[in-house]
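Shown here: the complex without one of its protein chains, the others still in place.
Labels run A, B and C following the written order; every chain starts at residue 1.
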Amino acid sequence: MTNHYIDLKNSDCILIMGSNAAEHHPIAFKWILRAKEQNGATLIHVDPRYTRTSARCDFHVPLRSGTDIAFLGGMINYIIANNKWFKDYVLNYTNASFIVGQDYFFKDGLFSGYDAKTRKYDKATWVLEKEGNGIPKRDMSLQNPRCVFQMLKEHYSRYTLEKVSSITGVSKEDLVKVYAAYSATGVPDKAGTECYALGWTHHTTGSQIIRTMSIIQLLLGNMGIAGGGVNALRGEPNVQGSTDHAILYNILPGYLKMPTGSLDTLEKYLHKCTPESKDPQSANYYQNYPKFFVSFLMSMFHDKATKENEFGYSWLPKMDDGAAYSLMHLFDKMYEGKIKGLFAVGTDPAVSSPNAGKVRKALEKLDWMVGENIFNNETYAFWKGPGVDPQKVKTEVFLLPASASMEKEGSQSNSGRWVQWKYKAAEAPGDAIPVGELTIKIMAEIKALYAKEGGVCPEPILNLKWDYTDYKGRFDSLKVAKQINGYFLEDTVIEDKDKKTKTEFKKGQLVPTFGNLQLDGSTSSGNWVMAGSFTAEGENKMAKRGKEDSTGLGLYPNWSYAWPVNRRIIYNRASCDVNGNPYNPKRKLLAWVGDKWVGDVPDGPWPPQANKEKGKYPFIMKQDGLGALFGPGMVEGPFPEHYEPLEGPLAQNPMSSQRINPAIKIFNSELDKVANADEKFPYVCTTYSCTEHWCSGAYTRWQMWLLEMQPELYVEIGEVLAKERGIKNAEKVKVSSVRGEVECVAMVTKRFRPFTVEGKTVHQVGLPFNYGWLFPEGGSDSTNLLTPTVGDANTFCPEYKAFMVNVSKL
Amino acid sequence: MKKMELVKLIDTTRCTACRGCQVACKQWNELPGLKTKNWGSYQNPPDLQWNTWTLIRFNEVADKDNRVKWLFRKDGCMHCTDAACVKVCPSGALYHTEYGTVGIHHERCIGCKECMAACPFEIPKYDRDTDKVYKCDLCYSRIKDDQQPACVKSCPTGALSIGAKDAMIKKAYDRVKKLGGDANVYGDQFVDGTHVIYVLQEKPEMYDHLPKHPRVPFSVVAWKDFLKPISLLAAGGVLAGSFLHYIIHGPKTPDDIQENKTQGGE
Amino acid sequence: MEITRRGFLSLSGVIGSGLVLSPLGIDLKPMMAYAEELNKMNRIKAAKQSTTVCSYCSVGCGLICSVDKLTGKIINMEGDPDHPINEGSLCAKGAGLFDTTEANKHRLKKVLYRAPMSDKWEEKEMDWALKRIARLVKDTRDKGFVTKNAKGELVNRCENIGHLGSSNVDNEECWLMSVKARALGLIYIDHQARV
Partner (left out) sequence: MKKGMIQATDAFERITHWLLAISCLVLCITGLGMMFHSFNFVGTMMGGLKSLKYVHNFTALIFIVALYMAVRMWWKEAGVFVLPEDLDWIKAAGGYLWHVDKVPEVGKYNPGQKAFFLVVALCGSLMVVTGLIMWAPLIFPVWLVRWMYPLHALGFVAIFSFFFVHLYLGTIGSPGSAPAMFSGWVTRAWLLKQHPKWLKEMEEHGTLVVYGEEKESIEHGH
């Protein structure tokens, strides 16, 4: 989230698209409803199905699964064509005026630089032109046909109401209703926000859907303001934290990039990863990247990391250039028999992974698996799952009992980046201990083995700093938290040239902000974005419980700690005009008063950008300091484009001859079947969670209060389709895709209705993904037996939200 | 000691059917979850049960323009002022608390199920294992300690609130005025006013299981208000009559034994 | 404490009747008073309170755990009214969080081990399991470690062990796992951020 949950109350128009906020973030919905009551905000729900969210919104607009970019592209077209964009903001805070490189082009669904063989783009032509001094070229009149604004306008002029309506199945009236209501926020004193969740990310075009929305928000001036932003309502209690700390193949803690084989030295790596800007007004904060990275290596290897050994850079594993190692890749390799061991901590991929049938077959090829959890699940017990003969499965399985959340001390980060400290209320039952303690103990045993026996590449293991237990030998979360924050490893004097101050820090003191991190190995920080979660004196800011709210906007700066540097709304300097006066005086997030910013913690202390000498642009983490309407970051193009889902009802993409996202990876095992526009699987299917369960249901199905409310798998079918198929409410039916099938209860409902797409009737059905064979008995099996192994081209989020099925009576 | 009369307001126009209240109720009152099956609805258990004192009901309706509406209603004890259940309860298990709500002393309940038949809202539910009847007591143990009932406390969106009777009724009518359309207040107009009132988004008949004109059943009135005093009168009458008969008319004593003998000798 | 009606009725059950005919004239008042004294509210008032954060979605709602001082067990969990985000309220899952405590009889309490080709779990000691796991990790890593890739670049990675999860543990635990995986040289690292 660029903003945070309470901030939703500051909005004038809330577009909920790709999210079922009322069902999955009921407390977020508290703040959404408060916006309606306090500001008279319009609540809009755009979603294939009518849900509890729709019931409370001003209007619900159903669209066919997987057509979000078309829907939003139409909105960009509407905003530009009807002159709804916020000119002052677009001119000053976005790259609208930049000139796109001459070699860049877009034709029939493909951008310049595509290689069909590798399904990859060479981004060399996706550049912005620069003056001789390295500063980007700009045309502030926005008339240059090669300027970003004109290119954007041209690209989205293809998304006419007729076209969008035909693709999405939304009537033109409904399109205009949403576009008009939302684009009304493109004025200084109105804020519009967007809430999304897995409804957007679970597509082969997920990242680009989000980018399309970011473009809209930039055009309307809704980024960096109270009640604005593009807000991911994330689904797990600490998915923000687990991402921040990089339990992901492609990043290291603090969003540092995972090194690749070609970057064989630290210097090469840092050069590649550190962006450069010649524009004096661009803060380009990532110029500090090397300090963050070296401090991270120091936290890992401590005194074993020296300048001479590149702070242990060579000990880090390196990815192959251009390769990916996501969940789907992991199970693909496992299915090939190349993965021998697996740690599965608090996770249930046998239910939650796409094409779960393949995942289960893959698990049988493991030599060993270590599970850590508070309940058993289908992954740990895969060897006695449906159709599996245990006597033929060689896998050794360990299931270690873990402490539940309230049985351990530590911090959790919510989607609004609030890192909140929680306390241990009681001991865990039996032999259960925190996952942290299991991790410490397993690694300690491994370290001991390598110390005793030696082995292949033992250095990173033996040199890893690993003293995170208390005097009783138990997990000490405070010790880890401080290591994440970071220490001064030597006596250091920090000099502030602007303020002409010098501050002395002693060796062993905590780093009070990431601004103090050093390149020379004199500081450590396990995760630079968390540097500042403690004061130098050791006060834990994450445990703060102050209720002061001076802005009245619900920032609560003294409640817990928000990264970075307790900033509650990211890019908040964009809430003011170039002179630092708030665009909306009623919601004063920040203001330049005298010689300083007042309000939220600003994105840097510099004056507003009208001050040509010292002023900086607001988007300080961007190389150019401005919001990117033209964004070369994504792998499938600088402007989002509509592509059909891997499996859909149409044989052709109405927008171009590229039916599917040209940059997605296609998996080719014999279990990766696809059935596009196939009459055997005529219905669009989407999957989702329900309020009463959580993720794979591996926690919630063991809880009778919750199970009682949603006891078994169901498929929601519209009344028209049900009648066509002769299915009655509560009857047992079979839902099948080309990959698998599940039995479930039919829930015949008025809430699903057929779409008219490209002139033909398309039915959509939906199933929750919260069930598995292990428990409860008769609760049916995983919906993911149906879903395809395919994911977003940037993030590899699987496409759970759009594929094709058939439904038949049992 | 008479305390302030409390009213719980259920504003269905704010409810998202997250069912936090349904679980919070079970958590606080230590009621188990039981095995259910999907019967083609989100609403589960299908009805109130001895272990489910508050239940979100889901209603799918299509309006005149064929637009779908999904109505949510939290069902549970209405805490009537003229409470049929209290009237009929033989053991005094059901009673009016000092807040005007209807409390239940489970230890006194004898499982006669009379309240189940009497309640116009079909709220009390019977459990065979304990042979007792259960229903919401508006978290008497909590309100006594100035805590909100568990359901009210858990409600994320402010659909549930509790407060002084007059203030809550006013709040309900203000809300209805603001909403316009078919919105209406339900609860204060019958059984001398319930201590749970609704702001309904639609007319009452649009909601499942919500009586349009709830009232104490005539049979209960006939019995409790009419037959009961009559029966006392009748019993008293018989006693008095017998006594009067004895002292005025005297017993019917057999005649002289000799006479009988003569007859017997025939 | 198991969540059953028994628990609920164990106090009132004393007073409940059944078919046993008792002698005349029991005065019920003292027993009622006893039950009253031990009602949940009073037990909570006597308990130790501590705050925690909900472990489901990412809104980050605050809760208060009440812990019985005698048994050390959690007896109640409800919303933290001081918390600025949820202001004491909770959704269905949050309100039911108590059922993830020891009160839930399905919680794992012992190390479970499944031997190759076996069709059942066996309970094992933690220390044994940790040693065995370390042995397997080392043997697997030593066998599958890749120092140089096909292009001859130094990659120092372990390609035959995967690490999944988790978004449902604390930051400190995440960081430890992240760092542990890197020290082992793992590259197949993922969790629920994608799913």
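Please note the rule applied: a residue touches a chain if its C-beta (ideal position, glycine included) is under 8 Å from a C-beta of that chain, and two chains touch if they have at least 3 such contacts.
The structure presented is a predicted model; accordingly, all values stated were derived computationally and were not measured.
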Touch assignment to the omitted chain, from B:E5, B:D82, B:E98 or B:D131, lands on B:D131
Touch rule applied to subunit B and the missing chain gives residues 88, 90-92, 108-114, 116-118, 122, 126, 131, 217, 219-220, 222-223, 227-228, 230-231, 234-235, 237-239, 241-242, 245-246, 249, 251-257, 259-261, 263-264, 266
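In this section, only the chains that are shown with their structure count from here on.
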Among line, ring, star, complete and other, the chain touch graph is complete
Contact tally winner between A-B and A-C is A-C
Per the C-alpha centroid definition, the whole-Å distance linking subunit B and subunit C comes out as 39
Chain centres from averaged Cα atoms put subunit A and subunit B apart, in whole Å, by 49
For subunit C, residue numbers touching 2 or more other chains are 3, 77, 86, 89-94, 96, 99
Note: subunit A residues in touch with at least two other chains are 26-27, 30, 691-692, 703-706, 709
Listed in rising order, subunit B residues that touch subunit C in their complex are 18-24, 26-32, 51, 106-107, 110, 127, 129-130, 132, 141-142, 144-145, 147, 150, 153-157
Interface with subunit B, subunit A side, in the complex: residues 22-23, 26-27, 29-30, 33, 50, 52-56, 690-692, 703-714, 729-730, 745-751, 753, 776
Per the touch rule, the subunit C residues reaching subunit B in their complex are 3-5, 7-9, 12, 15-17, 32, 35, 39-41, 45, 76-79, 81, 86, 88-96, 98-99
